[in-house]
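The other protein chains are all here in position, but one chain of the complex has been omitted.
Labels for the chains are A, B and C, by order of writing; each one numbers its residues from 1.
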Amino acid sequence: MPPVVELHGVTKRFGAIEVLGGVDLTLDAGRVHALAGENGAGKSTLVKMLGGIHQPDAGQILKDGVPIKMLGAADSQRQGIAVVHQHPALFPDLSVAENVFIGRQPRRMGRIDWPGMISRANELLLRLGVALDVLTPVKALGVAERQAIEIARALSINARVLVLDEPTSALSRREVDRLFELVGRLKVEGVAILFITHFIDEILGFSDDVTVLRSGRHVITAPVEEFTPELIVRAMIGTRLEAFFPKQQAKIGAPVIGVRGLSGAGFVEDVNFEVCAGEILGFFGLVGAGRSEVASMLFGIVRPDEGEIEIAGASVRPHSPRDAMRLGISLVPEDRHNQGLVLPFTNRANETLPVLRRLCGHFGLMRRDEEKKIATDYSARMRVVATGIEQVTGTLSGGNQQKVLLAKWLIPGPRLLILDQPTRGIDVGAKSEIHRVISQLATEGLSIIMISDDAEELMGMADRILVFRNGRIAMESRRGAFDREALLLAAAHAPRSSDAQPPRAA
Amino acid sequence: MASKAIRALIIGAATAAALLPAWLLSPKAQADDFQLAMVIKSSTNPYYKATLAGAEIAAKEIGGSVKNYGPTESSAQAQVDIINNLADRHIPAIAVAPSDPDAVVPAMKRAERLGAKVLTFDADSSGGRPFFVNQATSDAIGRFGAVLLIKSLGPNPQGQVAIVSAQPTAANQNLWIAAFKDEISKYKGLTVVDTVYGYDNEQKAFDATVALTTKYPHLAGIFAPTCPGLPAVARALESVNKGHGAIKVSGNCVPSITAKYMLDGTIDGFYLWNPIKLGYVTYYAAKALVDGKIQGKPGESITITQGKWPGKYVIGANGQIVTGEPVQFTAENYKDFNF
Amino acid sequence: MTGIGSGPGRLARSRQGGVLARLLRVRELALIFALAIICAAVTLREPRFLESANLEQVALSATLVCIVALGQALIIIARQIDLSVGAMVATGAFVSADWLSVHPHASILWVALIGCVVGGLLGAGNALLVAGLRIPAIVATLGTLAIYRGGIIALAGGRQISATVLPDSYGHIAEIHILGLSLLVWLAIGLTCALGWMARFTRFGRNLYALGSNPEGARFAGIAVRRHIAGVFILSGVLCGLVGVLWGARFGTVDAVIAPDLQLQTISSAVVGGVSIFGGSGSVFGAALGSIIFAVLQNGVQLIGVSQFWLQAIIGAAILGTVIFYSRLARRAERSERRSRLARSRS
Partner (left out) sequence: MSFPLRLFVRWETFLLLVLCATLILGTHVSRYFATSSNISIALASITPVAIVALPMTLVIVTGEIDISVGSIVGLCATSMAVCLEHKFSVELAMVVGLLVGTLAGLVNGLIIVGFGLPSLVVTIGTLALYRGIAQIMLKERGVSSFPDWYQSLGFGTIGNGPVPWSSLLFLALFGAFAIFLHVTRWGRAIYAIGNNREAARYSGIDVRRTILGVFVASGAVSAVAAIVLTAYLASARSDTAMGLELPVITAVVLGGVNIFGGSGTLPGVLIGLLVLAFVQNAFGLAGMTPEEQEIVTGSVLVMTLAIFGLSGAVRRLWRR
């Protein structure tokens, strides 16, 4: 049996830059093929080619051994290729059923067959084991539910190839498990699956074959059994392999910030903790468990209903990010593109955005020289790889954008730095550099709260880990006593029941 | 590099293309011929086609040329811009029909400083002109409408009368309405109940008339001294089945768009003055002013010896040349007024 | 809160609140409620408002705005905007009336066809700029507003085409009555239902909602985004051309400056009718109701003896009032949604 889809020596250039050079890839029915590579390795371009958004400059795409040409998303769907994007591209105002069938609504006598569409959508979601009212507008749903809709969409076109573009980076652990279960069912039905991820665990635990790309070039393809984590990482980053979590032990000082009985935002209930100078406090938990909500409260984005925040012995109540900054709190937000950076700005303008007031002379006039000096300084400290501080941030790679974001929030000179998922969706090299910086900052006496749903990462970096579950602190663990299983169990022991997702089918 | 070159090329070519049509408008031989620019209230009002036609007749008789300049929508600011522009083109004579009597004055004064001769016609400004060529006195126009309406109401006129005007700020209309009300007040049985505005817009005049007929179910008459408001009033009355004389209508507008309603009996008192003659005399007066034959002082006069409307036109004590009287249009005579 | 346009079964989903609150969730019902209040208030001051002759005239003056507002609503739903509608109506009206004055014995259907074709061509001009050259709609139609309006004024050369030169049969279109209602009103009702059906039951219609809701997502879902945008602009043009023809039939006189502020009227109608200015939600029924509300306000203000000078202020206040009302409603719905999600997640 020929492979369902084959890519032969596909090449793609944007202007002078070659993003893909002669890449081969084979997708077989009933197998999960993982695609690994750092950011900028060409993974997204390859996905867009399969989705019909880009066309190869050279090389061929074969379907069942026959060369095909896809000039748009519609062509790709017609070929039975379904792409589930990292950020689900759904229509918030439309209902679940319509989102599943958009562009291909079932028709009867020229008109859209609403009852038919509703029952077919119900059927598909049932097959996926997801209970959802199919007339709910999508804007009322969460990320995991949205991804389920994307997969239902793939099912609805009877896709023979399912491409999952970093589907897990926006999901919590439990949701990831559910996703794998869903995909597992499709695999049994004979769908060829291409799976792109940053998580090496997922590659090893879930896929059948692995292909690694590096700088647009094909490095290796082999069955998963032949890989070890080290092997994959080495293939991804080539010769430079740095230690993953270069934690330096810092001297832990006096408490900087204390939180008592914090409640509110609908999720957080009676949270107590304190952070000391030089300490890295890890927040671990599922999405929606309350960890990010606590960070929003500390940073003045959400107002707590109850509770006290103490900084240097004084009770404070930040009403806005500006208030929080005045109190010496910085927050590196989770969503780099929407909350973190102004992408069309230069690195300089992005980095100095929180301290504009400090860079002003009379009448609010900016002091350019000082601004440049600060920006250059911090860019260098963060080892931002760019043509200079005047490069537009949007043109940087994800890892470098994250470094700019980190620089932005160090410039105010915080006492407490909150990092919400600081290494999400960035490549291994940048990840390790950011870890180095965080560790370095702690040794300089900064208090750090680091939020992550990668237990491994927190165990490597944190001095103490708080596990959140259902808006409460479920467990506290100190360095030396970290136990991966215990952490995961504490976070997911009593799964939140949700109408959208009934307990996993037995 | 290549893309940059292409971009430059395209931009260059397109800029040239964008401005080419204008380039073809090479300067016309700036003849020293007499030129009159008539600054009108709005270029879509057919009334001013008639005044222009009159001026063109005069131009044929004594030489020179004339052209209309008006904003697409009645606007004082646009008229000021037009006058300023004409002044800088050094057009020898500018005749203005101001839509706002005050706004045009500084621009008219500026045009005079730049050497143009400026006068007003059709409507007067509050200053800045030597004299005003008036189609008929405002008083006469207002009273004429009242007389026609009263006549159509029969020997013992009774009931409610309403007015549909143009803009609330239209100076001419406001003067006419004042005269109209004064004339109506002489009759005990008649009361003016309402004044509404159609803003020179058929739709608004239409809707306003419909509301009037609902609000005053026993309305006897409507006075609509507005063009193109008058035909819209008539059309609205027909639409609510109160046309054909059920509600009597008088008003002024050009025959070309109104005659139908006069013929079918919806408009009883349909009148105007002779706008062709107004344009004709305006042209002669402007020429005399430019030639230095008159300075525009009261008591001076222009005499037309040969031509369509020969006669002696005197500038009155109020600084006006009155070219005629209101004319009622009837089924017999309307075809003679081809405008 | 998206109104019935985003799919059937909206009512079934409302869970909380009293009956009234639940009904108000569906914007069209809230509008009908508001309309009833306005009508009642006007009637209290001036009972003659309810006379059938007056109501018919109100319906007729709503008709013309309504038909254009349908197209405008679809355009806004697709996250675009069309500022050139007034100029397209004027062009359609003038060109078709001009042709009719030369061919007085031609069938009225030909005239309607000419109007629609002219409108469609102008709409295609907008489509070319917006979908073809990717100029933002608000800017592109600002430009074509000037070009089309200037063009027709230049073409008309100060002429007006009046009932005097037009055949009587043309003017009689406005007086044809079927089952007691004017043909024009039937036409508006028919078009509203047809376009409402299209928006709900055809792929084209649903795709408009989709690409207004998430343009990028629409591209990824394989919807031909540019073709849809072009289509909806051409549709709006055709509707404008048709209204141009009806305009002449109703008002008897056509010149190049008719419908000067139609773009504001239609956008206000759509917005008051519950169409979100950010696209993706709302319905053509709402826009039709919006145009009726404005027609009633206009007529009502003139009837109840408030000076005409107050009309603008009242219309402005009405627009502000409705959008503020909607935002409160949406916020309350959001809050209760959040609360119920929370309750579900806690249970």
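One rule holds in what follows: a contact is a pair of C-beta atoms (placed from the backbone, for glycine too) under 8 Å apart; a residue touches a chain by one contact, two chains touch by 3 or more.
As the structure is a prediction and not an experimental result, all values here were calculated from the model.
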item	value
Omitted chain's touching partners, listed by label	A, B, C
Candidates C:144, C:207, C:236 or C:299 - the one touching the absent chain	C:144
Given A:180, A:199, A:345 or A:482, the one touching the chain that is not displayed	A:345
Full-complex contact with the absent chain, from C:268, C:283 or C:302	C:268
On chain A, residues whose C-beta touches the chain left out of the figure	14-15, 299, 301, 320-322, 324-325, 331, 333, 335, 338-346, 349, 353-354, 356-357, 359-360, 363-366, 390, 392, 408
Residue ranges of chain B at the interface with the undisplayed chain	2-3, 6-7, 10-12, 14-19, 22-23, 25-28, 30, 43, 67-73, 75-78, 80-82, 84-85, 87-90, 100-103, 105-107, 110, 114, 126, 167-169, 171, 174
On chain C, residues whose C-beta touches the chain left out of the figure	129, 133-136, 138-140, 142-147, 149-151, 153-154, 264, 267-268, 271, 277-278, 307, 309-317, 319-320, 323-324, 327-328
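Please note the rule applied: only the chains that are shown with their structure count from here on.
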item	value
Labels of chains that are neighbours to chain B and to chain C	none
Innermost chain, where centres are averages of C-alpha coordinates	C
From chain A, the most remote chain by mean C-alpha position	B
Euclidean distance of C-alpha centroids - chain B vs chain C, Å	35
Chain A and chain B: spacing of chain centres that average the CA atoms, whole Å	71
Contacts with two or more other chains, residues of chain B listed in rising order	none
Partner chain C, residues of chain B touching it in the complex	42-46, 48-49, 68, 72-73, 168, 196-197, 201-203, 206-208, 210-212, 214-215, 217, 228, 231-232, 234-235, 239-241, 256-261
Chain C - residues contacting chain A, complex	2, 6-10, 12-13, 197, 200-203, 206-207, 209-210, 212-214, 216-224, 276, 280-281, 337-339, 341-342, 344-345, 347
Sites on chain C touched by chain B in the complex	46, 48-49, 51, 53-54, 57, 60-61, 64, 149-150, 153, 156, 158-160, 162-165, 171, 174-175, 247, 250-253, 255-260, 298-299, 302-303, 305, 308-309
